[in-house]
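This is the structure I have questions about; it appears just below.
A single protein chain has been omitted; all remaining protein chains appear in their positions.
Presenting chain A:
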Amino acid sequence: MESFSLILAIVVVTALAFDFTNGFHDTANAMATTISTGALKPKVAVAMSAVLNLVGAFLSVEVANTISKGLVDEAGIRPEVIFAALVGAILWNLLTWLVGLPSSSSHALMGGLIGATVASAGFGAVHGDVLVTKVLIPAIAAPLVAGLAAMLATRLTYRMGRNADGKASEKGYRAGQIASAGLVSLAHGTNDAQKTMGIITLALVAGGTLAPDSDPPMWVILSAGVAIALGTYLGGWRIIRTMGKGLTDLQPQQGFAAQTSAATVILASSHLGFSLSTTHSVSGSVMGAGLGRKGGVVRWSTATRMFVAWGLTLPAAALVAALAEWVCGFGDWGTAVVAVFLVASSAAIWKISRREVIDHTNVNDHEGPDAEPSGVVTQAMAAVTPPPAGTVTEEFAATIPAPNDPASPARTTV
């Protein structure tokens, strides 16, 4: 191993911690539908997802370089900036996990990077147009695409499969769900583990340990893969419960349609060069599957909370990161204060989470808000037709200033 400054070591450890939170935050994406429909036992599901994440981390190093490039000027990057960015992203991930809301770990990371960069180098160092094309449009498009596909697929499979019953169909849908969930896990490993590798590599370059434009070293790939797999195995049961039971009640057919749609959207988008968030795609497809079954309901109050969290992810992570960067700016003791703050607040969040433990034993009991006044909201939803793709430009422009606006356009669709 190369010679390491202390700050660099801290950055690497924090990056691995982020990778870990990323893993348990995003287990739900791959496994929530499989767990809630009973296709796999909860423990088996997260174990399978963890292994596939680990395998995925080794499959390619393409993505590792892309996270750092483009969004901010690399010239302004010092290890402290990356540290502050990671602090923002980790805290947001933990907070959304505590309230059980799925939100995009990549958005948290990008928000953190943006906030820390702004605090360190000013607004000029952030590329606003990249922000819109890489963050805002995908956030609106992903649930739409995945939701529509899942809804049509659900309708179709119910209509075509009305003569199918008995053991064969039960076993069939189970196998189908497991296969598509596995594909999502694998894709998650390649994408998200590599984001951490990219961050660590960026920090090493910024700290002068690695030459610019080098590939991530082997120990970086290995540790990032292991961290995300461990996080996945631990399982973010709170988020799994929201995704699998909270948004809608899934039957095996719906779970299969949702997971297939999510896997297709994720692969198609990353392959065709318009990357969409895994979390957004899966949530969208789960809701689409909920709408596709006759008599199926989507709990819009849960969905609304989730959309609000999506809107807040980037600004909140950016704010925390900017604060952290500001404190770090006071010198070594400032960095130490931020590090202590990160550990203390993570511990506090974990402590609060123990008040109501959700784990593999009770992940499927959802005493959800069934009595919510769904009538008004649902009717409003039904009244608003999905906007044609062409008008999306105006709409997301309206969401930028008020990301927590409950009238966010994404909610009116699917």
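The criterion applied here is as follows: contacts are C-beta pairs under 8 Å (C-beta built on N, C-alpha and C of every residue); 3 or more make two chains touch, one makes a residue touch a chain; residues count from 1.
The definition used in the following text is that contacts and distances are computed from a predicted model.
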Review point. The complex has one chain missing from view, so what does its UniProt entry call it, picking from "histidine kinase", "Diguanylate cyclase", "Secreted protein" or "Alkylation response protein AidB-like acyl-CoA dehydrogenase"?
Key: "Secreted protein"
**Study point:** Identified contact with the non-displayed chain, of A:109, A:141 or A:221
**Key:** A:141
Check your understanding: Of A:89, A:113, A:153 or A:286, which sits in contact with the chain we cannot see?
Key -> A:153
Point to revise | chain A, residues in touch with the chain not shown (by the definition above) | key: 56, 59-60, 128-129, 132-133, 137, 141, 145-146, 148-150, 152-153, 156-157, 160-161, 163-169, 172-173, 176, 179-180, 183, 186-187, 190, 256-257, 260-261, 263-265, 267-274, 276, 389, 393
